[in-house]
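Take this structure, written in structure tokens, and hold onto it; I'll ask about it next.
Only one protein chain is missing; all other protein chains are in place.
Our next item is chain A:
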Amino acid sequence: MSSYLFKRMFTMIITIFGVSVLVFMIIHLIPGNPVNHILGDYATEESIKELEMRLGLDRPILVQYFSYMFQAIQGDLGTSYITGYTVVEEILNRIPITAQLALYSIIFGSITGIIIGVVAAVKKNTIYDQLAMVLALIGISAPGFWIALFLILLFSYQLSIFPISGYSGFYSLILPSITLGLGTAGSIARMTRSSMLDVIKQDYIRTAKAKGAGSYRLIFRHSLQNAIIPVVTLIGMQFGYLMAGAVVTETVFALPGLGSLIVSAISTRDIPTVQGLLLFMAAMIIIVNFVVDLLYTKLDPRIQYE
């Protein structure tokens, strides 16, 4: 187990390093630079040069990269060119909202998806199965901004149950979490159904049934527990999707999270903020997937890491 952990940690570091190179390359390759944004239309050639020097953008690209990484390793992700806040400060300010949003979405998506998937598998080829799969398909394919506006119009504007936008505690995150979690629920429902159908065909299920196991025990104890491994893998992978989805959801619901921060940072070419955020998000996704891998051993004792 410890050698496995060591190997995984090593690959995680390599992956984060790879991501940092990629992010750095992309942000410097796209047209537009922060100096032009800051100085706008009224810049002179001297003021552009002076600001580039002040921000360190006049240095060779490799020097910029290594100096950035040297500081990043020490926990300093730099200071925003635009706002003057440190990137760590910006992340710490906004992470609670995005983290809550991701957590509630995962909880909503997993519970809804597993229930729909189980119903579809147990009631295979019935109207319930077809209805469940249509719902799953809608969840996967409906665009986030459309779902968000639909939910706002119905539950906030017409029925006045939830606030329309902004952050004011758990209650204000319910609609955003549903918006973000619907896609996850759809994917999980489909995966749960197919995984359950594989398990239901197994001999041990027939044996359990022959021994008189009740339907509740048969479904949840014998079938779902064995079918859950691919579903858990999918939940881990959905974390990346949620980070991307948060960009749209936070914009529509005016939530001050990481998603809305990255949108404004990209449009202003705020290099330290974009780099810092992408690096942070990549690290989070890698860590979540690592935790998911470790969870397998708890869910299925037959799985051992040597």
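By definition in this document, a residue touches a chain if its C-beta (ideal position, glycine included) is under 8 Å from a C-beta of that chain, and two chains touch if they have at least 3 such contacts; residues count from 1.
One rule holds for everything that comes next: contacts and distances are computed from a predicted model.
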Omitted chain, identified by the protein name its UniProt record gives, among "ABC transporter substrate-binding protein", "Zn-ribbon domain-containing OB-fold protein", "Positive regulator of CheA protein activity (CheW)" or "NADH-quinone oxidoreductase subunit D": "ABC transporter substrate-binding protein"
Touching the absent chain when the full complex is considered, from A:V23, A:L77, A:I152 or A:M196: A:I152
Residue, one of A:I16, A:I115, A:I164 or A:L218, that touches the chain absent here: A:I164
On chain A, residues whose C-beta touches the chain left out of the figure: 30-33, 36-45, 47, 51, 82-85, 90, 93-94, 145, 149, 152-153, 156-157, 162-172, 174, 220-221, 225, 251-254, 256-257, 260-261, 263-264, 267-269
